[in-house]
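Just passing along the structure, written as structure tokens.
For this view, one protein chain was removed and the others were kept in their places.
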Amino acid sequence: MNKSRLEAFSDGVFAIVITLLILDIHAPSTSSLSVHDLRPLLPHVVTFVLSFVIVGVYWVAHHHMLHFIRQVDRNLLWLNLLLLLCVVFIPFPASLLGRGFANPLVVRLYGCTLIAKNAAGLFFWLYATSHRELVVAHLNREFVLWVTKIHSSPMLVYAAAVGIAGWSTAISLVLFAAVPVFFIFPNRLLKRRIGAMTQADHDTHA
Amino acid sequence: MNKSRLEAFSDGVFAIVITLLILDIHAPSTSSLSVHDLRPLLPHVVTFVLSFVIVGVYWVAHHHMLHFIRQVDRNLLWLNLLLLLCVVFIPFPASLLGRGFANPLVVRLYGCTLIAKNAAGLFFWLYATSHRELVVAHLNREFVLWVTKIHSSPMLVYAAAVGIAGWSTAISLVLFAAVPVFFIFPNRLLKRRIGAMTQADHDTHA
Amino acid sequence: MNKSRLEAFSDGVFAIVITLLILDIHAPSTSSLSVHDLRPLLPHVVTFVLSFVIVGVYWVAHHHMLHFIRQVDRNLLWLNLLLLLCVVFIPFPASLLGRGFANPLVVRLYGCTLIAKNAAGLFFWLYATSHRELVVAHLNREFVLWVTKIHSSPMLVYAAAVGIAGWSTAISLVLFAAVPVFFIFPNRLLKRRIGAMTQADHDTHA
Partner (left out) sequence: MNKSRLEAFSDGVFAIVITLLILDIHAPSTSSLSVHDLRPLLPHVVTFVLSFVIVGVYWVAHHHMLHFIRQVDRNLLWLNLLLLLCVVFIPFPASLLGRGFANPLVVRLYGCTLIAKNAAGLFFWLYATSHRELVVAHLNREFVLWVTKIHSSPMLVYAAAVGIAGWSTAISLVLFAAVPVFFIFPNRLLKRRIGAMTQADHDTHA
């Protein structure tokens, strides 16, 4: 299996999932729609934005991982499909969450899907990096460990959100949103490491 | 993040959004459909064509901007996702508008989504061009300003449409349609500038 | 506009349209489904296969045309979007046709959509080939005319189907199906011409 075809297929799946999320927002079929009629749609819109951003972060993470992969063997291929299975599943809990944020069961289902996605990403990364022939030559042990941490820590945050849902689903939602916010907004921790790695990358290719 | 992968992913999202728009046109489930039954679908069809053309113009604009971008950093990546978020949102106000053109609230929601999309495109362009290392070398200040104007002026038209909606939604719709018409039909203003830039481009690559 | 990006975007739209067609087949929600319950789905399945094959032929025709195009200017870009607009519209009349073949109005709407698609393809081809700088050098006048005929003749068949619908929709459907059958099953007319052109193509590139 060629790496670039794996990328193209995965990109396609990410693009479709991120777009399908909008199909879940439906306005009530009244003849004269008012602002009052649109208010119940707010949880749907919030869930749409949250899920769009989370899937967006997953897409970027997928690219970053593949950047260090040189070759794809059969196992890695199936691990990639496992990862995509989790991504494709997201619209279902997202559609439940869009109905309202008060139900702890729905919040937990959403959180568990995200945990499953991150776990699949982690398996993918650990399998690839434990097979020298699959990754680029200049990948050092320290960086592998750092990416492993970066993939694992959101799982802790999501697990906390799942645990806390019975007590306050509002806090759970803040925790869900905190993860993409950390990855999107520039912060010193991410910048230094990625900067260092990209530098090493340039040095190798130069 | 590789520029060509950003393009491919964005293309995928644009292609899916532009195609999903048709899913909103449903004929009534009568056993013997007549021309009379199809008449209420007219606003849906008009909205479909309008939104298809607007998203098409956005897709072309996206390509034109990326043509001058050499490298994509993390911030630009997230600005691109913000832009795509606005594009993916379009089917929702489009689906409301398809139910009829008389409701000012719906016309305003549609207009505000378009303004948000243009604003995101503007942020993308301004961020990229204010970082020399992200754009191609031969990009002059005059051209950057011209593209900025080209991206900003539709926002004024859309804002006028939003403002005027309370008085006449018909004029709002004409204003919405005027923007893609300006970009699609050959006119001297667009031709001269793009021609000049493409020429400069050829000279540089030659 | 780069030619390969136009191809990729068009391919995406064709792939989505061809796949969305299946969403129109829904079985009745009875607890114990029998063969009897599936019978009303037959027109849906026939329409699905017919539309899949027609869109497939359009996709192949699109590629054949683009094979001879070297460069894409703004007008050609918009003509391509017009062509895609017609393709994206197909699922709507297809969904009406799937409800049953007896309604002449629906058969006519389906036929008119196909005529519009072919007309858009014809405009695309005529515009491109009347601008020497947009097409490959070895394109001779005779071949241009032949492709023009190949694109125009289905319009006559579709028009006949539209005209005949008031008298017999069954004949209309046979006419709709005849067009892809002609293009798919090997026949001497197509083979000789395409063979000759491909040969000329090889000679030029050799």
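Letters A, B and C mark the chains in the order given here, with residues in each chain numbered from 1 onward.
In this section, a contact is a pair of C-beta atoms (placed from the backbone, for glycine too) under 8 Å apart; a residue touches a chain by one contact, two chains touch by 3 or more.
As the structure is a computational prediction, the values presented were derived from the model and not from experiment.
In the entire assembly, the chain absent from the figure touches the shown chains A, C. Which of C:P43, C:G56 or C:G100 touches the hidden chain is settled by the complete complex: it is C:G56. Here the missing chain is touched by one residue of A:P91, A:G111, A:P154 or A:P180, and it is A:P91. Taking the complete complex into account, residues 7-8, 11-12, 14-16, 18-19, 21-23, 25-27, 29, 32-35, 38, 48-49, 52-53, 56, 59-60, 63, 184, 186, 194 of chain C touch the chain not shown. Annotation for chain A: contacts to the undisplayed chain at residues 1-2, 5, 8-9, 12-13, 16-17, 20, 23, 74-75, 77-78, 81, 84-85, 88-89, 91-92, 95-96, 99, 103, 105-106.
Assume only the chains that are shown with their structure count from here on.
When the CA atoms of chain B are superposed on those of chain C, the rotation angle is 90 degrees to the nearest 5.
Centrality annotation: B (chain centre taken as mean Cα position, compared with the mean over all protein Cα atoms).
Chain centres here are Cα means. That of chain B falls 27 Å from that of chain C. With centres set at the average Cα position, the gap from chain A to chain C is 38 Å. Each of the following residues of chain B touches two or more other chains: 8, 12, 16, 23.
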